[in-house]
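A single protein chain has been omitted; all remaining protein chains appear in their positions.
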Amino acid sequence: MVTDLLYNPGPNTIHGISRLRGGGKIESQREPVRSRRAREMEVLRLPLSASQKGRLISAGYTSIASLSSISPSQLALELKISETEVLEILKTASDGSRLESTGSSRTIVHGAQSAWDMLQEEETLVRITTSCADLDYILGGGISCKEVTEIGGVPGIGKTQLGIQLAVNVQIPSDYGGLGGKAVYIDTEGSFMVERALQIAEACSDDMVEYSCLYRKGSQACEVKRQPKDFLENIFYFRVCSYTEQIALINYLEKFITEHKDVKVVIIDSVTFHFRQDFDDMALRTRLLSGMALKLMKLARNFGVAVVLLNQVTTKYSDGSFHLALALGDSWSHASTNRIILHWNGNERYAYIDKSPSLRSASAPYSVTAKGIRNSASNNKRIKHT
Amino acid sequence: MGALKSLKEEYAIIDANFLQFCASHGIFSVEDFLVHDVYTLVASTEQLSNSYRLKQGINQLLSIIETCHQPWMNGLMLLEDRKQNKRCLSTGCESFDMLLRGGLHEGHVTELVGPSSSGKTQVCFQAASNVAMKLGSVVFIDSGNSFSPTRIQQIVAYISGSAENKINGILQQAMRNIDCHAVFDIYALLNVLHQLKLKLKSQTGYQVRLIIVDSISSLIAPILGGSNAQGHALMVSVGYLLKELADRHNIALVVTNHMVGGEGGTLKPALGESWKNVPHVRLQLSQDHARNIYAVQILRHPYMASGRNANFMIP
Partner (left out) sequence: MANKLISEMGLPKSIGNIFAARNIITTKDALSLTEFELMELLDVGLAEVMCAVALISEIASPPYQTVQSLLEQRMQNEYLRGHLPTHLKGLDAALSGGIPFGALTELVGPAGIGKTQFCLKISLLATLPSCYGGLDGHVIYIDVESKFSSRRLIEIGLNSFPEIFCLEGMAKEMAGRITVLRPGSLTEFTESLQKIKVSILQHQVKLLIIDSMAALVSGEYEQGPPRQHPLGWHISLIKSLAEFSRIPVVMTNQVRSRSASEITQYSFQVESRTGAIEDTANFDSHLVAALGIHWAHAVTIRLVLESRSGQRFIKVAKSPMSPPLAFPFEVTSSGILLLNDDGVEMAGPQINAIDHQGHSDIICHRDER
């Protein structure tokens, strides 16, 4: 761009050099030409501080390639900064330019995975059952690990109940078709009820006994019953009292899950609460939320945990009328991979898949019983595919 | 282009004397040279003893720069380039292709905007599956954990329309053609794009036909706004890199952008005015919940009237 500026006003020659080289084959000329031009700003794309970038550019190191062959001590001298700082810069730069060196991989970019490999991997993934067969059916087996699922609904529809149910169900051992994992329950509202968790855990442990009686009669009669308190032992409960703590905790989860490898579900009840108050600057809220959403996605993907976000509803004005909609606005609606809305339909509770890249939008009835989330009592195949 | 002294080894005429002369004018890099007036520079050599050699050096430098700018191309050449290298990739969805007169253009950055669950990701999947089955490699850059191999499998089966037992070979081949890369921040995206660029340049015979970034807006949203201008610079940088990849390697590029509520409850694309000039084609998607039909409308296209629209179904 700068070159154009220089040439436009000037005459065609300075000291007899011909400036205009028209014609020629397109292919042969384009290659070097564009690459050089594009590299001009490459250093700006590195995650370095503004002053470091400034120093690099003013010393003439604008392309990433130009940093690959230089010795650290020389660069330190030229940039007038310490050698340790230079080493950091060089490390950052080499991260950005490293070509895939391990020849065995077919993927073109470091860290990529082919869809085929992902398919094979996905087929081995176990989903977390919701304890409601109809709901599991439309979800393709339950809540998916490696994905972020958002669940919203009006007050009293059973969001917290579903959250607790999932925290218990994730612990069903693999002998019983479960994951045998642990749960992180992040309570922002103070609505978690220990007594209720105990009830649901008791019901789950009863169900397991029933299951083993039915299907493995005689084989392991002496099997020790899994106590409800074992279930409760494996739910890590965090109480979060401000949005600062919420952000801090989400940052820290990465480390926490590294230390507690068998955590398979993270439930945030609710993701909304602290972000609905205490905010005057809506633009800041949007930035923080979208940053948080990306961190949760990363967590889900890298550790293979299911992230379940419970959300509140609000009224929203669109298309000339008021609707109920999940809170936190339009940009947040992109933050989750799957979105499930719990709603009343007549006298029954329904779950509706509002958004999912892999599932059809469908709805299924469920009910909340003393034992937890279960199939709707009056159920006779009423799953509707819309 | 870098520091002047990096040119020292390549060109004899750019020697220590020349560098010293340049340094005396505060010129250390090619960029510094460019922002200096050449005529004053030439004039100032006159007082020096080795003025002829210095002028030669300046000439040399100018001719180096000469090779670094966009070649002059006339319309005919551009047309030829377009005919030869820039084809249309069918998305596998008839009415969609018809609206775009053939499908996604290689060399174009196509942007899909739409509110949540308006079919953006589904269109991406559809296009990816179709290209992977029939044409070549696809790179899917996923920032929302939304890439679903199971769904791709379904679409491939649907497109091929063949029996279950026959499909396995096609399926495996198609799915091996799609590379998925999860990125969760803007630097990771830049890194991936940069690696792609290097790879495409260094490995001949390897051709990527389609790159999808779903969604670009969720990566850019956290860095925009606030008090800094750097976020904006990075966004422009991403846009530039995307366009460069598309044009230079004849790749069709698809990005998705979500929509947010603007004034008066109307929806507008999340990446607004300053991003607007990056995509060549901007398509708006919407979903009719009741009839389960998706609609697409052209908001911007280099040579088609905006406002045209079409309906399509997703299998």
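For reference, chains read A and B in written order, and residue numbers begin at 1 within each chain.
By definition in this document, a contact is a pair of C-beta atoms (placed from the backbone, for glycine too) under 8 Å apart; a residue touches a chain by one contact, two chains touch by 3 or more.
Remember, predicted model here, so these are calculated numbers, not experimental data.
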Chains still shown that are in contact with the chain withheld from the display: A, B
Contact partner of the left-out chain, one of A:240, A:265 or A:305: A:240
Contact partner of the left-out chain, one of A:50, A:77 or A:213: A:50
Selected from A:42, A:150, A:330 or A:354 as touching the chain missing from the view: A:354
Candidate in contact with the missing chain, chosen from A:59, A:133 or A:154: A:154
Residues from chain A at the interface with the omitted partner, ascending: 47-52, 88-89, 92, 154-156, 160-161, 184-185, 189-199, 229, 232-242, 244-245, 247-252, 254-256, 270, 272-274, 276-280, 282, 284, 287-288, 291, 312-315, 318-319, 321-325, 341, 343-348, 352, 354, 361, 368-370, 386
Touching residues on chain B - with respect to the absent chain: 185-187, 222-223, 226-228, 230-231, 289-290
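In this text, only the chains that are shown with their structure count from here on.
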Intercentroid distance (Cα basis), chain B paired with chain A, Å: 25
Contact footprint of chain A on chain B as seen in their complex: 1-6, 28-32, 34-35, 38, 42, 55, 58-59, 62-63, 65-74, 77, 80-81, 115-117, 121-122, 125, 132, 137, 139-140, 143-153, 172, 175-182, 184-185, 187, 190-192, 194-199, 201-202, 206, 208, 215, 217-219, 221-226, 230, 233-234, 237, 240-241, 244, 247-248, 258-261, 265, 267, 270, 289, 292
Residues of chain A defined as touching chain B within the complex: 2-4, 6-7, 10, 14-15, 17, 19-22, 24, 26, 29-30, 32-42, 44-47, 50, 57-64, 66, 95-100, 106-116, 118-119, 122, 140, 146-148, 283-284, 286-288, 290-291, 293-295, 297-298, 300-301, 317-318, 329-331, 333-335, 337, 339, 354-355, 357-358, 361, 386
